[in-house]
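Sharing a structure here in structure tokens format.
Missing here is one protein chain; the remaining ones are kept as they sit in the complex.
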């Protein structure tokens, strides 16, 4: 039931073809959900600058290309995460302006280049193997209109490498920290700054790393109070949350 | 916004004090959820014979008594699960007609005695230690208007004791099976009958029983296709689901 | 020892070739299990309309074809779950009327088209990746003689999409909900309806989804009392349980 | 840069071969983290309005009183979480202006009443048993200078109760959601709003809730992209992170 | 249906009051389980010398006394495991000849003193804290008519203490090994002998012992092929299995 | 230090070239372990009829062939478990009399055909997928000189199929039960017989079967006292333990 | 068989009362374990300065006193870990010179005050709650003859507090690091120094700390290569290992 139908009902009531009681009755049997206009509008505003997103993993190149093209019609930015070069090739045949960000394993169509974020988002990663996850966060935050700076390969076992970047960290409005193995970096970074830190456990490590579980538990128990955590390898989620914070 | 308010709006439209467009606009800014009449009515019907329920564990006797009395005002059946005798004593001072079912650790106020269930619900438990969980299921199902029969202490290691009850099982319309330790009983019962079996893992056991985890995993992997599972020790949930099935 | 043998024994008693005492003795040493006639008959009735089922995963195409053909002899419906196209091709050479349901990864031979279910079974799935599990439930329920309606891609993070289907949910006699990741959908659906909800955790997700464990635990702890749970990815089991309930 | 090099620099300054400004500049570009001057000051600013915090659990009343009094000397707000009435009594003997917030199990000394937050923080909790955790978040956020609104007892199994508060949710600048059992509420709330959601799993539940693990895993796998998670029962951490975001 | 009833049926067939066909029909509708004579007799033989057993933990003294007295009527041995002195006191009022084995936490009534075992059962325990579990195994095996020898406090970190008992081990017909912590002793013992070793993980240890899980996993992965495992702390089960083997 | 060296030392003492004190001294500095004659002899007896065993998984065909040939020199039986046809082909080139048991995935060289076992070992398996593990147990027990009988495909959800084999079970001296999924079969079998039952959890199942963990936990918590457990999929271990018991 | 017996045998050979062959035969049947002289002597040397140790937890005061007194007879140091004041009081009645180290929960009898360690052992702990574990390590190392320095309350979220102690860390010959929650401190410390770091996870924390499991996993996955780990809360083990290293 859209506004049209509703207006029609009111008009009929006005014309006395429908009594108020009957109108109430009719309304009662309509699916009330379709009334939610405000919500949609409200959300439309909220969603300004938000990219349309596809989780490409496990989809065929043609599936990805199909969805990507459909979403691109809306005119905004489009992002496909966990994407392969094959999937990109399929997308590029219809959307040659789309790019493939290899490190981030992401297909990106950037059209809205407005800055929505108020400050800089810094993305930190512990080891070189964590870079794909960190880059997914970078790409996501960039596509959502943020200035992003990345600082890579500064693990806790070389704390001076981290401290050398203290100034950059101090300038961040939000920080994303990606780390596998023991997942200790967010605590150390969190202790150095006074801004929100989004921690991303990665599945990097072996043995008792248990595919990111060790890092996840470590981050959940961070002794730094400004740390909150997203799912293992969820660079996209971290970029998304950081972008929302940076718009506040 | 209730029906009253809505009728008033239609009346004003009818009286042309409000134009259809303005009416649509007003409706648009109302919290749409409050329109959901149908749902409430619909649910009221569905809820016929459903008891009001309190999870008493961790509440003080006076808290339980307070909530119990408030819910009793609606005139239906009231059930407090995981309740102690102290909590019952507090309830009984204002509601002396309430009963305490010791085995089930439940406080019961039964006023609606109509039978809503079409057949018999059979509640089976593996060991004597599983009886409190089984009795919670029994009390729940009874309070929801079912004929309930219980068969206790028939573990899988004494399969002939179970087979001796095959006739009773064959007459059930739904079966609840409570078992701790290896949690194997639902599979055996499930294989003997052609009706839905609700399995309740209990926290009975020690060592590698891991507080009901072994039984839970066993039941999730049941080789009998007619078995579905509720939470560890959740006799109430099993009684509730079984009652819904028995009303179909 | 079948009825034949038993009748012969009674005849010999009648003819006084065997004394009652001796007959009791003989009976005593017979394997008593083979007496269970009633059971079989009883079950035969119960099994009306039940498909014969093969779990095809891990079997060679020729093994699947062999078993499928043998089961097809009984004249009823036959279902092979977790089947590949290669397995289907092998089946189709001898049973060209068998179909392959690609989404459900199922081979289906449908001959009994009688409706055994009294109402509609609604199958809901949270994301597009959950569809194979949901379709397995759909195919199972259809083959067991039910009217099935499916509602796909309505996750909890878009609650209005779910609410838009409230009417359809309200008409269901049983609901199956398939969800991976946090597995929250059964609770929300369960709260909207007054009928049994069969929850199927799926292995969809990554990281801390732990191959469906997160969804499984979420569903076991559902705050909706009408939810019971089957194994991870067990669409067949959900379809089977729902069918039994719908026959009540 | 060793003592030698440093002495040489001072000597050159003494000999006026290097000006003080140039010396500072050189020092500034020497390794070891730019000597991190700014940091301390910077942090002082950042910490404005931050309460001093004590984790009271497991400490004796006199230990809590001792630490509390010592921290109170700085003149700012002081917060003791997981505190008992006995601990409060000990604090109150020297600091009678301290209050005990029973629901939150917190001792509070509020002196800085300046508003540091730009918008409203909404704290949502699923069940009544989750309130202590939610209240800990409320008290923390209030003490850090925020307007806080709480909405309690709106679980996912009664989605209309949640939707009735949609307007309040829409006005939040940050939302904290506390939930035990299946932990599904953050996903639903996250889907309704466009702001950051801090999810707090609680240890409420029994059986397969595994002391909050089920809720934790559920929240980590949230299908809403704006959700990040803190430790089980960590209301303080959620209040802290939300306050930082609300200051952005 | 007992032998009496069956004989009556045969007699009526003999007297031609009942035709063979009708007799078959009648038999068909009898609960077949009650026919199982042979089984009971057979089991009676098997059970010669088996004690009646009560798991006393969690039961009140009067409950234990009641069950104990009832089982004692059969004239055989009676064993209550995980029993307290209070429970023993209650038993002793009616059965003064019952003994309390403090180390084993067991109440024992030994009347059948016949040796059923063919050789010696050796019970080995790793540390002094494992002795209660080991003693439970000893008491069980003794009550089932075995010669039992125990060797205590010979952990793997003092391998020479173990080797000093090699001769005693070599004389065993079955060996029970109880160990907590890393649970390594069964492997070492298993490698020294050519007889079956029953391993009992105990819940002794702290930290990563996880209440016996570490020992359980260690024993399941024993590199000695003659080791099989019972539940954590299940001294009774080990004694029972060893007794059955020793009767072979 | 072998017997030769020892005899030489005694001879030198006898010839008075070495004094007793010096001889003691020399002995003192010899690695005492090499003295362990008795042990070896003792073990040689114990090992009569024991096959030499290779765990072939993860080894190259030529490695398997090399080890197999070397072990075959001793003249006894040789067994390679978890072996592929390729590995067999490599073995067969030098030992054409070796056989490949496809179901058991085992290479077998049987030369000692003496019966060492006193009774029959019955191997039971729950489903067809458990057969490889069961067959590994069968082959192992046969090679160790036992009469083995197997009963396959009798899961707990079809309890009458199991009961039909009760007589065969009753004749067993030891029983091995292999089951995946919920792992309930050992409990049921254990309850029917009075002999030791060796339970083998298999990794069969999906979802919450967790690669055999559910079955393992189920079996550890068996309510039948005559059950002990070996590692997941460890058919060899079960066959080995059962053989040792059957020799008693 | 001791040296005496052995000498007697050699003497008899010398006197030709026993032939070499017969002597070999006799030796062959002696329990070889008793020969192990060298080992004992060897160990006696190794054990110089090692304290006798009692794990007091779970023992009665009189049991602890009994064992303590018995061990004190040897004249060396005696240590009872996890001891209560009650247990100490019982010890002190017979050994008034014994001390109770409250923070470490240890009873200490120090008589050998020789320094066996070559350098300083530094014990670091992350939070005040970790101090009991750290103190247990300190007491152990002191009793084993080491200079010990402790640095407490320097968590990773306040990295500058840690860096302020860098000089002290640089002087250590071995470092013990005790940390609960995320267990990140060993990695940071490990990266600052070039000596072995013994990490001790503590059970401090709540929620997803899972009684020390999070810290344990974090430490196992340390990105610093000089870290090895002991059991949760095992301060004694860490002190012991560090002492052995410091003697090298």
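Per-chain numbering from 1; labels A, B, C, D, E, F and G assigned in written order.
Heads up, the rule we're going with is that contacts are C-beta pairs under 8 Å (C-beta built on N, C-alpha and C of every residue); 3 or more make two chains touch, one makes a residue touch a chain.
Model, not experiment: these values are computed from the prediction.
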Partner chains on view for the chain not depicted: A, D, E, F, G
Option from A:57, A:84, A:129 or A:147 whose C-beta touches the chain left out: A:129
Residue in contact with the excluded chain [from G:10, G:68, G:88 or G:236]: G:236
Residues from chain F at the interface with the omitted partner, ascending: 31-34, 36, 39, 57-58, 201, 203, 211-213, 216, 231-234
Residues belonging to chain D that touch the chain removed from view: 1-3, 5-8, 10-11, 13-14, 16, 19-21, 23-24, 27-28, 31-32, 35-38, 40-41
Positions on chain G where the hidden chain makes contact: 39, 42-43, 46-47, 53, 118-119, 160, 163-164, 166-167, 170, 173-174, 192-196, 198, 216, 220-222, 225-232, 236-238, 240-241, 244-246, 248
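In this section, only the chains that are shown with their structure count from here on.
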Same-site or different-site touching of chain B by its copy chain E, using the half cut: different
Chain pair repeating F-G, as identified from B-C, A-D or C-E when over half of the contact pairs by residue number coincide: C-E
Greatest separation from chain B - chain, by CA centre: G
Distance from the mean Cα position of chain F to that of chain A, given in whole angstrom: 55
Averaged-CA centre spacing for the pair chain G and chain D, given as whole angstrom: 39
Multi-chain contact sites of chain C, meaning residues that touch two or more partners: 32-33, 36, 39, 163, 166, 207-209, 213, 216, 220-222, 231-232
In contact (per the touch rule at the top): chain pairs: A-B, A-C, A-D, A-G, B-C, B-D, B-E, B-F, C-D, C-E, C-F, D-G, E-F, E-G, F-G
